[in-house]
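Once you've had a glance at the structure underneath, I'll fire off some questions.
Apart from one protein chain that is not included, each protein chain of the complex appears where it belongs.
The letters A, B and C name the chains in turn, as written, and every chain counts its residues from 1.
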Amino acid sequence: MTTEAALLAREAPAPPAGRKAWARRFQQVRDQTTGLAAPLSAEDQQIQSMPDVSPTKWHLAHVTWFFETFLLQPALGGYRAFDPAYGYLFNSYYEQVGERHPRPRRGLLSRPPLADVMAYRAHVDAAIWTLIDTASEAEWARIGPLVELGLHHEQQHQELILMDIKHVFWSNPMRPAYAPAAPAAPGAAGTAPPPAFADFEGGLVEIGHDGAGFAFDNEGPRHRIWLEPFRLAARLATCGEYLAFIEDGGYRRPELWLSDGWAAVQAGGWTAPLYWSCEDGACSVFTLSGTRPLDPAEPVCHLSHYEADAFARWSGARLPTEAEWELASASAPVDGHLADRGLFHPRPADGPDLTQMIGDLWEWTASPYVAYPRYRPPEGAVGEYNGKFMSGQMVLRGGAAVTPAGHVRPTYRNFFPPGARWAFSGVRLAQDA
Amino acid sequence: MTTEAALLAREAPAPPAGRKAWARRFQQVRDQTTGLAAPLSAEDQQIQSMPDVSPTKWHLAHVTWFFETFLLQPALGGYRAFDPAYGYLFNSYYEQVGERHPRPRRGLLSRPPLADVMAYRAHVDAAIWTLIDTASEAEWARIGPLVELGLHHEQQHQELILMDIKHVFWSNPMRPAYAPAAPAAPGAAGTAPPPAFADFEGGLVEIGHDGAGFAFDNEGPRHRIWLEPFRLAARLATCGEYLAFIEDGGYRRPELWLSDGWAAVQAGGWTAPLYWSCEDGACSVFTLSGTRPLDPAEPVCHLSHYEADAFARWSGARLPTEAEWELASASAPVDGHLADRGLFHPRPADGPDLTQMIGDLWEWTASPYVAYPRYRPPEGAVGEYNGKFMSGQMVLRGGAAVTPAGHVRPTYRNFFPPGARWAFSGVRLAQDA
Amino acid sequence: MTTEAALLAREAPAPPAGRKAWARRFQQVRDQTTGLAAPLSAEDQQIQSMPDVSPTKWHLAHVTWFFETFLLQPALGGYRAFDPAYGYLFNSYYEQVGERHPRPRRGLLSRPPLADVMAYRAHVDAAIWTLIDTASEAEWARIGPLVELGLHHEQQHQELILMDIKHVFWSNPMRPAYAPAAPAAPGAAGTAPPPAFADFEGGLVEIGHDGAGFAFDNEGPRHRIWLEPFRLAARLATCGEYLAFIEDGGYRRPELWLSDGWAAVQAGGWTAPLYWSCEDGACSVFTLSGTRPLDPAEPVCHLSHYEADAFARWSGARLPTEAEWELASASAPVDGHLADRGLFHPRPADGPDLTQMIGDLWEWTASPYVAYPRYRPPEGAVGEYNGKFMSGQMVLRGGAAVTPAGHVRPTYRNFFPPGARWAFSGVRLAQDA
Partner (left out) sequence: MTTEAALLAREAPAPPAGRKAWARRFQQVRDQTTGLAAPLSAEDQQIQSMPDVSPTKWHLAHVTWFFETFLLQPALGGYRAFDPAYGYLFNSYYEQVGERHPRPRRGLLSRPPLADVMAYRAHVDAAIWTLIDTASEAEWARIGPLVELGLHHEQQHQELILMDIKHVFWSNPMRPAYAPAAPAAPGAAGTAPPPAFADFEGGLVEIGHDGAGFAFDNEGPRHRIWLEPFRLAARLATCGEYLAFIEDGGYRRPELWLSDGWAAVQAGGWTAPLYWSCEDGACSVFTLSGTRPLDPAEPVCHLSHYEADAFARWSGARLPTEAEWELASASAPVDGHLADRGLFHPRPADGPDLTQMIGDLWEWTASPYVAYPRYRPPEGAVGEYNGKFMSGQMVLRGGAAVTPAGHVRPTYRNFFPPGARWAFSGVRLAQDA
């Protein structure tokens, strides 16, 4: 497990019950966000190192804008916006809410200063408490789910804050560290277990969220799907295995790549995953704790979909579909905080146990991100949350060490364009049985 | 039916039997290609109006290179390449065959002149006849399928020749015509039938090619898939219906669009389908026979996937998946040259007959172009034909009026990036039942 | 005079004599720089709003690097670099000194933080004092001129700090102000004098710096040049005059523009000078004190060379050559702090006095920035200061309100690419006599 794994407390929050519990939960998530920003100076929080990256300060404000826009303004009588300009500055992509500051220019906003953004957070927090406290039962039935959505939204940005600051610091030739490295566990840089596959029978199965507990709209509806028998690697692919791919000419052999992937290799001059530096055969990796030697036993991270796909082909395997992954995850051994949700119990039909399924690295699948059958986005601007991105992206599953505890689920569908590499993304091999 | 429908003879070729029949079939397809180029001057055949478009001359040479490279050089003893340089000039994208001339620079090749390319065709034709004539039975068993593949490949380029020359002529402010307009059938510019949907029950069905007769690798393996009940429009959407979408602000309302689609609208300044010109509410369309007034009853053509998707959303519908389309096509009424292949017999479960399924317009589906379960590309360079493009593209089904007769099948999977508009692509609406 | 005129104290420093005086002068200039940064937060000082702009923090560090690199490291025994990485981070463009951080990425350097840059300044200041104090006479004779060069270099960056932060704040939709507006002088927004021209006889004249006192290398050698008789406008063109150009279709009439200029108008969508906003005929301008209504009597500012040239053509005039400007400046009336340098005494041959020649706005000339006859850049890396930019740029003369007092001279050659608009650049008309 990477040192990055220790960045987020991994105790799973119990699902709140009652408004008091919701107020506590709200404050807990909000505090986690500011906690993540705490090691960063106002200058650090200002930087946008590429159009895909947002400044930490912008994240802090945007998640706050989400509560203001979708909860306070429609639902809290007499609420006054902290600053009317923020509606323009901190809207991310909600066309139906109005115009917004262009994404690639988020890094130009030295004003409002960080202090104002922190005051904005306090202002909105207080108003949310009031709302939770004073809403009628009928109102609460309607807005409770929006509070919950806002908190899951904020958790997504907690992960983005870490993804983005990693890229920010890597873009600085001084390569500063976000946090000191955790002391290595005894024997940490050990060896990965040998590769092994677990077999699954497939058949007519169900995937998708069943509606019990929170899920994003794109995780449902739960629906039937036919799966042929398949096999799934018991663990993530390692840096050592990926190094063998590189040494076997992986980045120089077009026959291993999708056509678009090969074009990306050429255009980007790719010769290794993002954040790797190799010289004379020795590689180091840049992490949130700075640069350190590559550990061959560690799961390989910061791959694009194209690299994951080429590596799988080279390995005589393929990427799993999201349905295969989701079916298999139901049989993963109970581990950590997810145990108490009772989600995991079956075992693979045959073969070794699956490990590293949840909370290690996002795993690229072979599945383009499209709507499930009968999917409908919610009405209104909040419907833009997920649905309009169902084009040109690939699904990732499982969550990473930087994903907040309790945020991820087996049905959770993350998505990125196939060329993106700054997410904490790895690869688990699959094969036809 | 558009005047473009008359461009290709629509009699279905009987599947050849015996080598003589194959030789005849070979010549027939080769002659169709040169026939398509016949109305074009050497100058016309030189033009590449955008990187996606290839000059006619290049198409003529490339399909010939395909036979030379995959048949003559490996299989015809003593064969001498017509010109060794052609291997570089006319390779399209086969990495394993060697380096190639960059695609966006195909229009710079005034040499070899058209006359040389025609001589190249004759040289290769003669050698193929010899090969068909002289191959041992064992050899023929191996190379016969490659002859067949080469002919289907050439037919794909027949369609590309028409797609591309349309864009070439549209890029010329003089807007020349490729061919005179066919005389309109009596009452041709009539009215489209009112919109109607046919219902389908879904369930556990099979799709994909079953191996009887020719198919591309990407059409199989045939496999099971679960479908929820659905409805499919009995005909293609019309220009009149699309005009209503435009007039309702279709191109100005982001809530109707996928995020990438909206970006394409902005970047391209799209306000109508490709080849439309509208002024003061009156629209004309550019066709292979020149510019003429828009016919509201005619199927709307030259849409991107983004436009098809937005139009479907505006219509309270969605695009069909490729599996839905394929299942439904099995129930389409027997029409034209496809009848004798016995492919079509069932009827929709309920509702009106499906029309315009085959050979009218390519129909965008909601399905990203990915591999079917257990798909394996063929060994060697020919394996690059389809497999490596399984990323970032969407499936279209059904063939268009410019698709050669007998070339398309219900299982046929065409694919283009979602922003492409120069194919003869339209839209058929679908709904959940 | 704009409110921006008050930003820099305008008392001219007496040229220092003796090392004590140099030490005082050194500290005075260094303090002026930090004074300019004082109103800005660390976040403000972090922003790079376009590749041409540098963050304030970067300016603060780069001018310090200049002293460290060209003085302390070669000349102060035992000097230890403050941080070895700074040599890479804060080198602007000196190829002979080594690799450097790419210019368009200066805004990504949240580290070193502003506090470290201030410590860097203090470290270098102390070492420079030591150097001034302890250098032998022989050494001082060699390094004194480099101290002087470093101070003039720093003054150039003082102006850049103001130019750049203006662009930074304008790039923020909140349009913050750098400094409060100075109270308007009584009758300030008055009227400009009517346009008038002063006549000059030309002939065989001398231009260029004569070597008495400091000058940049590019101001010499002084040399002879033949000038035909010419006329020069007595004052800068005003916003009111430029407004008349706009209202006469100036930005829509290609015949008024250089070919490259017309291309810039189209590509940039220019309809007014940078920082103007016009709606329904009423214009406002963004200044370092925020946005305020346009004052028609004020000199028009933030023009590109192309706009200045087109405006001159529309006015039935042309831009002056730099030689004409320099010759005429010798006859400008003595004004302000420049009086005591005794530089200005002659009068124009005929006509009204010239005003606003020095310290109002940089004036675009018709002269490309090339070397004077027999110009030689200094040996070594410091020779890259000016010479290598003698291509593709145009000369501006006279200095602006944001130019530090005492920094500008009649022989001073500023230069920018013809499309640049973020300098404080205006226009004075010229005509053939």
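Descriptive notes on the structure:
Throughout what follows, a residue touches a chain if its C-beta (ideal position, glycine included) is under 8 Å from a C-beta of that chain, and two chains touch if they have at least 3 such contacts.
This is a predicted model, so every value here is computed, not measured.
Partner chains of the missing chain, restricted to those shown and counted over the full complex, are B, C. Only one residue from B:Ser49, B:Thr287, B:Ser329 or B:Gln356 touches the chain missing from this view: B:Ser49. Considering B:Ala85, B:Ala141 or B:Ala196, the position touching the chain not shown turns out to be B:Ala85 (whole complex).
The residue touching the chain not shown here, chosen from B:Ser171, B:Gln266 or B:Thr291, is B:Ser171. Among the residues B:Leu71, B:Leu114, B:Val285 or B:Met357, only B:Leu114 touches the chain that is left out of the figure.
For chain C, the list of residues touching the undisplayed chain reads 93, 95-96, 204, 223-226, 228, 254-255, 257-262, 305-306, 309, 366-368, 370-371, 373-374, 384, 388-392, 418, 432.
Seen from chain B, the chain kept out of the figure touches residues 41-44, 46-47, 49, 85, 88-89, 101, 105, 107-114, 168-169, 171-174, 176.
By definition in this document, only the chains that are shown with their structure count from here on.
On a Cα centroid basis, the chain most remote from chain B in this structure is C. Computed centre separation for the pair chain A/chain B is 38 angstrom, with centres defined by C-alpha atoms. Computed from the mean C-alpha positions, the centre of chain B lies at a distance of 61 Å from the centre of chain C.
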